[in-house]
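A quick write-up on the structure given underneath.
All protein chains but one are shown in place.
Naming follows writing order (A and B), and every chain is counted from residue 1.
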Amino acid sequence: MPNSRIKMPESAAAGESIEIRAMIMHPMENGFNFDSQGTTIPVHIITDFVCTYDGTEVVRVQLQPGLSANPYFSFYLTASRSGSVDFRWTDQDGTVTTNSALLQVT
Amino acid sequence: MLGCASSSAADSTASGAPRSGYSYLSEETRRLQDDDFANPGMLWVQKGEELWTQSSGPAAQSCQSCHGRARDTMRTVATRYPLYSPELGRVINLEQQINRCRVSRLKSSALAYESEDLLALTAFISHQAKGLPVDVRVDGPAAASFARGRAFFYQRRGQLNLACANCHERYVGFRLHGETISQGQINGFPIYRELWQTMGSTHRMFVWCNEAVRAEPYPLGSQEYIDLELFERWRARALPIETPAVRR
Partner (left out) sequence: MRDRLSRRSAMLTIGGGVLLSMVALPGVAGDEDTAAAIRQLYGDRAPTAGRISLQLPTLAESGNSVSLTLAVDSPMTATDRVLRASVFANRNPRPLIATVLFGPKCGTPAFSTNIRLSGTQDVIAVAQMSDHSLWSAQVRVLVTVGACDALQLRY
């Protein structure tokens, strides 16, 4: 599973909007590079990213090759209940990477 | 070909003070390097941290089994590499030291050059020394390697017939298309290079530079590049280690 990284506060007040930062190691090949033999490296990207919390989606991103490699996202979540914040990246070939963090809500 | 635009008198020539590649970056890129989360090189540092505790080999040992917590025991290690290995009778770099540990101590396999795992471990260990000045020994048994590395730096090569020094000493501060020529210091390696969109080692950089002047590059891990690496780290002495640096 590719390496992923999350940064978010450990706790928040109910109703507070907190920043979440997420990143994953992935070349996001755009189809315009070629290898040492001169063969074009085909497009290979993550196509979907979703963050879910308290049973619903926070944010969903539909990725295209125009995003940089090792895609980085920053977005906001409104705290409601203590629980797990889940992250899911889906590769174009169907491979899924997941990560999660616990949020304490006071 | 190289005589474009103006130079800055403040940029050093051979006699000037060492300047890190960081000082040639745009504010945007500097911000990215300084961001401990968003710096893409930290993905490799994070991977290295995981590998540090991962068992390998028949005795199921890990780096941690002998070295304990990297934060405690690896703090100054990267400042000293490349260094002379009495056991092997030659100068080796950090990547080779990692592989020596894996092969002879863990009885595991060596990691391939530019593999994600070797870059991760090298970045992780180097990152422990972040902020400390590069401090390699170039005297005594390392002297021969140092002399060879220095000769390499000043030797013209390739179809463009250029030596490292022609750009990275003579024309520091001049522009090559849209970019300002830096001193070519290696205090930030392994780096996240935006051109490669991934992490790369010093040897990958040397290969790239040699190709750029249309010279046949040496193999990754070759003694020629280790010698050059030693000389380059000496050039970078007293510059702080910045691993993982972000460069163009």
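We adopt the following convention: contacts are C-beta pairs under 8 Å (C-beta built on N, C-alpha and C of every residue); 3 or more make two chains touch, one makes a residue touch a chain.
Fair warning: this is a prediction, and the values are worked out from it, not measured in the lab.
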item: Candidate in contact with the missing chain, chosen from B:P58, B:G131 or B:G178; value: B:G178
item: For subunit B, the residues touching the chain missing from this view; value: 25-26, 28-29, 32, 40, 177-179, 194-195, 197, 204, 207-208, 211-212, 217, 248
item: Absent-chain interface as seen on subunit A, which is shown; value: 17, 30, 32-34, 36, 38, 40, 52-54, 56-69, 71-78, 80
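Quick note on the criterion: only the chains that are shown with their structure count from here on.
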item: Subunit B contact footprint on subunit A (complex, rising order); value: 3, 5, 7, 21, 23-25, 27-28, 68-70, 72
item: Subunit A-facing residues of subunit B, complex; value: 37-38, 40, 42-44, 46-47, 116, 197-198
